[in-house]
Structure formats: structure tokens, C-alpha cells
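Removed from the display is one protein chain of the complex; every other protein chain stays in position.
Let's turn to chain A:
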Amino acid sequence: MSVEAKLGPVGQIPLGEGRAFLVGDEPVAVFRPRSGGLYALRAICPHRGGPLADGLTDGEVVMCPLHHHQFALADGTCRTGADDVAAYRATEEDGELVVRLG
């Protein structure tokens, strides 16, 4: 089953940062790197529940603010030995942010 949500203007995410949204029941962190594109990961760090949307990102990975595990924006794989996090699809449609689960 796939859920798709229109989440409002892309501009609500400052360039280079991430913000958290609720898509259905799923908390999703969406990132808007300076290098372009939009990326969505489950918003909760699989390590100890840290808020990934508050993490620093460089377009390649996001670094959880609690213990600095790093997760690839593209597919959620952990680069630092913790579990992977679910990755979702985020796109911009007519200036609007769209996230699809599943």
C-alpha cells in the first residue's frame, strides 16, 4: 500500500536543512540539500530515537544530532554501523513538496 501526501510549499524547508512531517502515521524527515534534490527518511533515528530532521546534512548523508550516526539520504543505509533507516520518495511538484511511502 502506498501513501502519498502533499505537504505544502517546498520553501518551508530552509536550504540545506531538514524538517519533520507526518505522512499518514509515519513521521518523515525531508531534507533539501544545497546540492539539489529532496530526500525523505523516516524521522526517527534507528539508534536511540534521535530526531533526524534536526541533523546536519551535506547532500549525501544526514548526521543524527544525538550520537552522530550517519545515514545515506538516497536509501537510508547507515554508514556508521547502526541499523538502516527507511527511505521514502520526496519530489517537488509545482513548488509543492510531495512524499510517497511504500
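Convention: a contact is a pair of C-beta atoms (placed from the backbone, for glycine too) under 8 Å apart; a residue touches a chain by one contact, two chains touch by 3 or more; residues count from 1.
We take it that contacts and distances are computed from a predicted model.
Visitor: Can you pick, from "ABC transporter permease", "Glutamyl-tRNA(Gln) amidotransferase subunit A", "Electron transfer flavoprotein subunit beta" or "assimilatory sulfite reductase (ferredoxin)", the UniProt name of the chain not shown?
Guide: "assimilatory sulfite reductase (ferredoxin)"
Visitor: From the list A:E60, A:D75 or A:E96, pick the residue that touches the absent chain.
Guide: Reading the full complex, the residue touching the unseen chain is A:E60.
Visitor: Tell me which stretches of chain A touch the chain missing from the display.
Guide: Touch set of chain A with respect to the missing chain: 11-20, 22, 27, 29, 33-35, 43-44, 48-63, 65-70, 79-81.
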